[in-house]
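The complex is shown incomplete by one protein chain, all other protein chains being positioned as in the whole.
All chains are identified by letter, namely A, B and C, in their written order; residue positions are counted from 1 within each chain.
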Amino acid sequence: METLFFILFAALAIAGSLATVWLRYVVHSAFALMAAFLGVAGLFILLGADFIAVSQVLIYVGGILILILFGIMLTPPDKKERSVKRVLGFGIPVFAIVGGLAFQIGSVVKWVEKPDLPIPGPTAAPIGRALLKPDGYLVPFELVSIVLLVALIGSVFIARRRTMQSIGATSQAIGGTSQAIGGTSQAIGRASSAPGGKS
Amino acid sequence: MNVASNLLSWITFFPLVGILAIMCLPSAQKQLIRLVAIVASAVPLGLSLYMWFWGFDGASERMQLIERAPWIQAGNFVVQYFVGVDGLSMPLVALTCLLLFIGVFASWNIERGLKGYFALLLLLEIGINGTFVSLDMFLFYVFWEIMLLPMYFLIGIWGGPRREYAAIKFFLYTLAGSVLMLVAIVAIYIITGRFNIQSYLDVNGNNVAGLLELARTKNINPQVLTANGMLLGLPFQDWIFWFFFIAFAIKVPVFPFHTWLPDAHVEAPTPISVILAGILLKLGGYGMLRIGFPIAPESFMKYRDFLAVLGTINIVYGAYVAMGQTDFKKLVAYSSVSHMGYVLLGAASMTDMGLKGATLQMFNHGTSSAMLFLIVGVLYDRAHHRDLNGFGGLMTQMPRYGGWTTLGFFAALGLPGLAGFWSEAMTLLGSFGPYPTLTIISGLGVLMTAAFLLWTIQRVFLGPLNPKYAKLPDISAREIFCQAPFAALCIVFGVAPAMLINILAPAVKSYLAMFPGLH
Amino acid sequence: MPDITNPFWIRPELCLTAFACAALLVDLLFRESVLVGAFSLMGLLATGYFLLQQYGQTPPPGHVLGCVAVDRFATLFKLFAVGSLIFVVLFTLLGKRTRREGFSEFYFILLCAGLGAFFLASTYHLLMMFLGLELLSISSYVLTGYYKGNRRSGEAALKYVIFGAVASGVMLYGFTLIYGLTGSLDLLEISEKQLLRAQFEAGPSGYVPISIAVAMCFAGFAYKISIAPFHFWTPDVYEGAPTPVTTFLAVASKGSGFAAMLRFLSAGFLVDPNLPGNEAMMGYGVKIGHLVALLAAVTMTLGNLAALQQTNLKRMLAYSSIAHAGYILMGVATMNDEGFKSVLFYLVAYYFMNLGAFGAVIYFANTTSGEEIDDLRGLGWRAPVVGVTFIIFLVALVGLPPTSGFVGKYNLFVAAIRNGYQWLAVVAGLNTAISLFYYFRIAKAMYLRDPDEGRFKTVTPSPMLAGLLVLLAFGTLWFGIGPGVAQLQDYAAVSQTLTTR
Partner (left out) sequence: MGLAGYLIVSAVMLACGIVCTVARKNVIYILMGIELILNAANLNLVAFSRFNGHLDGQVFAIFSIILAAAEAAVALAIVLNVFGLFDSIRPDDPDLLKE
């Protein structure tokens, strides 16, 4: 059963990413990308990372992808952009190299792994504890809020128009940005307020 | 801050006071700036005279007036502020001070960018004197490089029409040399862990021979240094030797590295030519004798025949090319190439007489070439060109100038009774033993020098007067004031060369003792 | 166990954060750009004061608050970042183009970029390193695009963000591989427990993935310090970004990038016979050193050759900074504390000379509104203070005595030669000779041309800017012939804290 789900999600992720590279229209690629994101989210669930999976859906699918769609809507379509020669010219060698390495990585390399770990239970609480422990990830956790603040202020500053002439939707795009970021911080908030989060 | 106990530091760094003062003056105050420059160069001159007559024991072969203090101490990177003079460097320090002092006077008619000009001139003085007195290789290198920039700007800004070309050529040649020198210094440092020139000329005057000894005292595997330690087919010591030699040879300049010299001389303003010929070239010879040869004695002994050949080529080739020149300044420049050949020949001879001649020649050429360039400058200031064929008959128009010129030329060609005679004669006498053939060829160079100098006198001063120049004023009092000290030195050391030779002799003796294979 | 509740060791970071956020509020209250600038300056000075307090103290071993290392190495680089930010703020205040709009954002993001540089330099933790890098990068993207109506600025920001995001993504992937190979995100732990060694002893199945991981991580560092082949963004960004921002990128950002790189390399790849470890692992460190040496040679050569052809001053300085990254890599290639020490000293030397050079460029931009080298004609005569100090900076950039550039380069050369990289020293020597040509083109334009040839009328610099330049020139000489050279000894101790554990 698990193997079946793995194959399903893995196929979704791989096919989605391949399609993202290959498709001619950027909107199509964006939806292929969504498929890839969802596939990865599924893999996260299989790995017992429920909280990450939810964050993946919330932030990647709900935030970043929306941002990208806004970007697509606000920029003109560019039909002649894809060059099959270029994509294949770069794609074949890269895939050859990565494929060879992936085979080796998958078969030969001794990763640090403990063979029979049980699938962990819900991870939100332990993650929340780790994030707020002073000698754990407290400083990065606080720092990331600064990063988000910089990103918020910076993107608003850059994208804000001085003249109100064209494309009023810019502000909406920025709205999307802040939504995405808001979603992130909510997710974190939820993580930390999860049971046991306050240590 | 006792002047007498820190005499060398005072001589070296006093011009810094002048630089700071000049920087603070408004550029409109031209007379004041000149006055400050005079004072700033007069004080080192006075101090160096004090050093010569009272501060320095001419009979001793030791390093004197030593000042030694740690400068950089960072782990195994130890550099000292270590200065001192012996009979070899002391006269050159005094000569530097005199030349720079005269240089300030000779710069009287420079109007443009006066502040920068004098500041750079004084910076140059710091660099030159510092190089002569430093006994730490790192310090030596730092001062050596400090000279480079002022010279570049002095030629590049205040020079003649092709000044940019000449300046960059000078800069690149010298820099290429100093990069090689740096490589050699780094190599020595890596092997021995110190920069101390004095470690083979130690404080007590016990002469320790070169790199080999330097290595042995530090318990470093001498295999690296001797024939067993080969690097690309040459012993390590040979590499050190050649790197230093090329670095200094460019400065001397030794054929085939001489091509920057005529350009730099022709384009440089008169006072800079004077300093360039009078003292900068000596740094090359001095560097060879102070560092280049003694640090790699075996290699030097191995290659000295070749060096003697190079010296001879310099003498003959310089004189030969000078013969063909029609530009007065270029002619004098090539005569410098020829005269500096004696230094190399004498140094290669490794006889007491030859080395005395070589070191004497460094000093004497400093005075005579300074005179020659000043003479060219006087004429150029009036006629605004230097084409030898454009003059003629000036003796009647400018008799006093003619007299000074004749004196200068005679000093340069080594007329007995003038200083140049002794140095050339001693060099040739000294080198006759080991290199009879080369000495005879060099003797030809003496004849050629005499020939082209006399021919020049004929072209400029004799024959019919060019009517264009019928109104040229004779040499002025300021110009005579510039000439007089050099003329006096030529005559004094021509009549009584022993005054100088006695100072040089102990240094030469201790220098020779550093070469183990000689006896 | 360090006292994690003691805020002493995190005080500079807190101070900087507080002032950054407060800068936004000051703007709301007063709406005066100079005031916000002065306020940021105050914050930086306070931060610098706290850092200086720390620098004298013996730091606790290991981490403070989980991921932050507060050793002297970190403090040195934080001082470096704060010092350059102080100059960047001053340059901004003295610059011509201060805008009505968005200045509080500018200062806020600038200070946050400094915070990113702080954390990038002061952590052994891969997560923290990535976070610091991202904070620094995101802030830099915004700062680069700060002139948002300006096409050059916008294009520079676009190039920067694309290169940066790809490079940091690749680096993140490299980090994950290291995590997979060692089971730890903490470089300190990786180094102490020799987690990589266990992998290494497994033979090719161990060192091939390690090599891939290291190569991928290098992408991020290389991009931050503009090493070939990740240097393409540098000239465009340096030219397009506002000059004070360029200064920040060339000095503080690059310095922190080097700090992170040295920390990363010290985690498991050091070539130090005193360290416990097997010979094979040391041999691997030597191989990484070879790779770094190769990158160094390529980087400096590319940088110098490209700089030869530039006519724009900022572009030329960009290529020169690429070349300098190459020189500094010489010290990194040795993979021991002797080389790292010379890297630290060179960075300090580089700090003074590059800040000075950019300060002079800002003066030109203010007075001539030109950035072409030809615009400088005769300028040395009309603005002597700028001219003379600029010459000093150029001499230092070439690496001639009596400046800090010489002592710095000298030590890099010695470190390289002593550790078997004679060929690299030769390449660097040749490069130095090449660099002479383009640096002296500036000197030539400023002094060897007639004062009247210049197209623009120039004015005397503001006393403030002249004072800054003199200060920086003084620093250049102080670390060249003054007692500052003795700092070398100090940096040896600093780099030893990094390499001996």
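The definition used in the following text is that contacts are C-beta pairs under 8 Å (C-beta built on N, C-alpha and C of every residue); 3 or more make two chains touch, one makes a residue touch a chain.
Quick caveat: nothing in here was measured; it's all calculated off a predicted structure.
Peer 1: Specify the shown partners of the omitted chain in the complete complex.
Peer 2: A, C
Peer 1: Could I get the residues of chain C that touch the absent chain, sorted low to high?
Peer 2: Against the missing chain, chain C presents residues 126-127, 130-131, 134, 137-138, 141-142, 145, 148-149, 151-152, 154-159, 161-162, 165-166, 168-170, 172-173, 175-177, 179-180, 183-185, 235-236, 239-240.
Peer 1: Could I get the residues of chain A that touch the absent chain, sorted low to high?
Peer 2: On the chain A side, contact with the omitted chain comes from 2-3, 6, 10, 13-14, 17-18, 20-21, 26, 29-30, 33, 36-37, 40, 43-44, 46-49, 51-52, 55-56, 59-60, 63-64, 67-68, 70-72, 74-76, 78, 81-83, 86-87, 89-91, 94-95, 98-99, 101-102, 105-107, 111-114, 117, 119-120, 123, 126-127, 130-131, 137, 140, 144, 147-148, 150-152, 154-156, 158-159, 161, 166-167, 170, 173-174, 177, 180-181, 184, 188, 191.
Note that in this section only the chains that are shown with their structure count from here on.
Peer 1: Measure off the straight-line distance from the CA centroid of chain B to the CA centroid of chain C, and report it in whole Å.
Peer 2: Their C-alpha centroids are separated by 43 Å.
Peer 1: What's the distance between the Cα centroids of chain A and chain C, rounded to whole Å?
Peer 2: The mean C-alpha positions of chain A and chain C differ by 31 Å.
Peer 1: What is the distance in Å between the mean C-alpha positions of chain A and chain B?
Peer 2: Centre-to-centre distance between chain A and chain B: 72 Å.
Peer 1: What parts of chain A, by residue number, touch at least two of the other chains?
Peer 2: In chain A, no residue touches two or more other chains.
Peer 1: Residue numbers of chain A touching chain C in their complex, please.
Peer 2: 101, 104-105, 108-112, 133-140, 143-144, 146-147, 149-151, 153-155, 157-158, 162
Peer 1: Which of the residues in chain C come into contact with chain B in the complex?
Peer 2: Touching chain B from chain C are residues 341, 381, 384, 391, 395, 400-402, 406-407, 410-411, 413-414, 417-418, 429, 432-433, 436, 440, 444, 447-448, 481, 485-489, 492.
Peer 1: Can you list the residues on chain C that touch chain A in the complex?
Peer 2: 4-5, 10, 17, 20-21, 24, 63, 65-68, 101-102, 105, 108-109, 112, 115, 119, 125, 127-128, 131-132, 134-135, 138-139, 141-142, 145, 148-149, 157, 180-183, 195, 199, 202, 205-206, 208-209, 212
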